[in-house]
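There's a structure below that I have some questions on.
Only one protein chain is missing; all other protein chains are in place.
Chain lettering (A and B) follows the sequence in which the chains are written, and residue indices restart at 1 in each chain.
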Amino acid sequence: MALLETKGLTASYGDFQALFGVDIALDPGETIAIIGANGAGKTTLMRSIAGILANQPNAVLFDGEAIGALPAPDIVARGIAMVPEGRKLFPSLSVEENLLIGRYGRAVAGHWSLQTVYELFPILKERRGNPGTALSGGQQQMVAIGRALMSNPRVLLCDEISLGLAPVVIKDIYAAFPRIRAAGASLVVVEQDIGQALKVSDRVYCLMEGRITLSGAPSDLTREKIHSAYFGAGA
Amino acid sequence: MMWIDTIVQGILLGGLYALFAAGLSLVFGIMRLVNLAHGDLIVLAAFLILVMVSALGLNPFVAALVAMPLMFAIGWALQFYLLNRTFGTDILPPLLVTFGLSIVIQNGLLEGFTADSRRIPVGGLDSASVALGPINVGVMPLLTLASAVAVIIGLNQLFYRTSLGRAFRAISDDPVTAGLMGIRPKNIFATATGIAMVVVTIAALYLGTRANFDPTIGPARLIYAFEAVIIGGLGSLWGTLFGGIVIGVAQTFGAAVNPEWQILAGHLAFLLVLLLKPRGLFPRAVD
Partner (left out) sequence: MTDASLTPWKVETRAKASATFAIVAALIILLAFAAPLFVSRSVLQDLFFILTMLVLAQNWNLLAGYAGLVSVGQQAFVGFGAYAMFALVILAGLDPLAAILLAGIASSLLAVPTAFFLFRLQGAYFAIGSWVIAEVVRLALAQLKMLGGGTGTSLPREATRDMPALKLVGELFGVKSSGAGDILTYWLALLLAIATIGLVYRLLRSKQGLGLAAVRDNQEAARSVGVDARRMKTLVYLAAAFGTGLCGALIYVQKARISPDAAFSVVDWTAYVIFIVVIGGIGTIEGPIVGVIVFYILQNLLADYGSWYLLILGLIGIAIMLFAPRGLWGLFAERTGIQLFPVRRRLTGGTVTPSKKGGPHG
């Protein structure tokens, strides 16, 4: 059985429907990537799973439990943590406090603690006393990932973590992923950078205009297939 | 020498105003809510202490300790069941609901306790004084200021040293992302208002023991508290203490010139600060 599953997930902002029956599945230990153009519904999908947007209870299943209608704090408590798009560090909190608050809703024993997060991203230890927002973009992204890890999540949702970062910085950040997987988390990675997505994931879903247009293992997907799933046939 | 005495008395009075204001400052810092019933809640707590002192024969300080958890519960419930429902993009509902609450509390107290002036008896303490160098200082005013400082230190510790304090700051920064951390706004807001009501109880103890009070004096306390918060700068607790002292000193100076000018002088000091430094004297860096 899949660890996390969406079944016919729909989502709207007022009159605007962003998702039209999306089905994805994440198996234990797996990393999946969600790719798609701007406005395809990737962030909406993440927000729906994380509980920021409420859905039908059965539209999202976690360990067989219907969690689609639960609010964000209940989702975190069950072990699904999110690294939100744009990092969203708390400006009034120091780096260390930003990390500590990641445990607020789920303080369980596990691999991740302040110490192990600092081992993963040593630069954060040096800057632990700084306000989170005084850091460079890449360092802020490390704080955001560390913050989500502090709850020892079973599923980690990463929304556009390479957005606005230099390629060398992106490489540094993705270099941490094997250790995150090794610690036991399953990952959902949203990426606009297709190359990066294919490199990091076991399976890929492509979203276009709120629908899944393609899925499969990176090795089975050709450039042409991805291109047409990404931009629509004939584009 | 008289001027020094006036300043000292003003600073001590400022301690009382800082106590009125600390709860307001705390709540505003976290949820950007101004509770227009704040002053009436102080008066309500004063009556609660008075009842325990006169009916149960408790010492006022013990009565205040007993009243604290009660007031915490009242604040928690008030926020959880009533005020949380008013949050949204529109500022009208929270303002008008707390304004209605102010009227309800005032008139409820009038119905229960009449308009008579009351005072919480503290034995001989209210006339006791100590000599500080050349000037005599009342023990109760001194205790008030000490309590104000202690409250501010305590709130700062809570804010910057505890997990709850981190949650307060996080939710004030960004409620949506705070939710992703497992922080439940409704519970946090209720807890914050509960804590503000504990501070209100301390303020009520000194309000009720130092001077006469009746059910209608709440709004004036709200105004002093508000002025202290604005003078200090939104969200800065030490600023709030300083703001309270500014109002206190202005009032004692006004009163020294002409007793009728006491209150007016406090308001004018506030307007002067608003004119020169609209963001207050110690505005919070992050807003």
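In this text, a residue touches a chain if its C-beta (ideal position, glycine included) is under 8 Å from a C-beta of that chain, and two chains touch if they have at least 3 such contacts.
Remember, predicted model here, so these are calculated numbers, not experimental data.
Trainee: Looking at B:I7, B:L70 or B:V97, which makes contact with the chain not pictured?
Mentor: Considering the complete complex, B:V97 is the one touching the chain left out.
Trainee: Taking the entire complex into account, which one of B:M2, B:A55, B:A131 or B:L275 touches the absent chain?
Mentor: Checking each option in B:M2, B:A55, B:A131 or B:L275, the one touching the absent chain turns out to be B:L275.
Trainee: I'm checking contacts with the chain that's been left out. Which of A:A40, A:A59 or A:M82 qualifies?
Mentor: A:A40
Trainee: Can you list, in ascending order, the subunit B residues touching the missing chain?
Mentor: 32-34, 36, 82, 85-86, 91-97, 99-104, 106-108, 110-111, 219-220, 222-223, 226-227, 230, 260-261, 263-264, 267-268, 270-271, 274-275, 278
Methods note: only the chains that are shown with their structure count from here on.
Trainee: Would you tell me which residues of subunit A are touching subunit B in their complex?
Mentor: Listed in rising order, the residues of subunit A that touch subunit B are 50-52, 71-73, 76-77, 81-82, 84, 88, 90-93, 97, 100-102, 104-106, 131, 147, 151.
Trainee: How about subunit B: which of its residues touch subunit A in the complex?
Mentor: The contact residues of subunit B facing subunit A are 163, 166-167, 169-170, 172-174, 176-184, 286.
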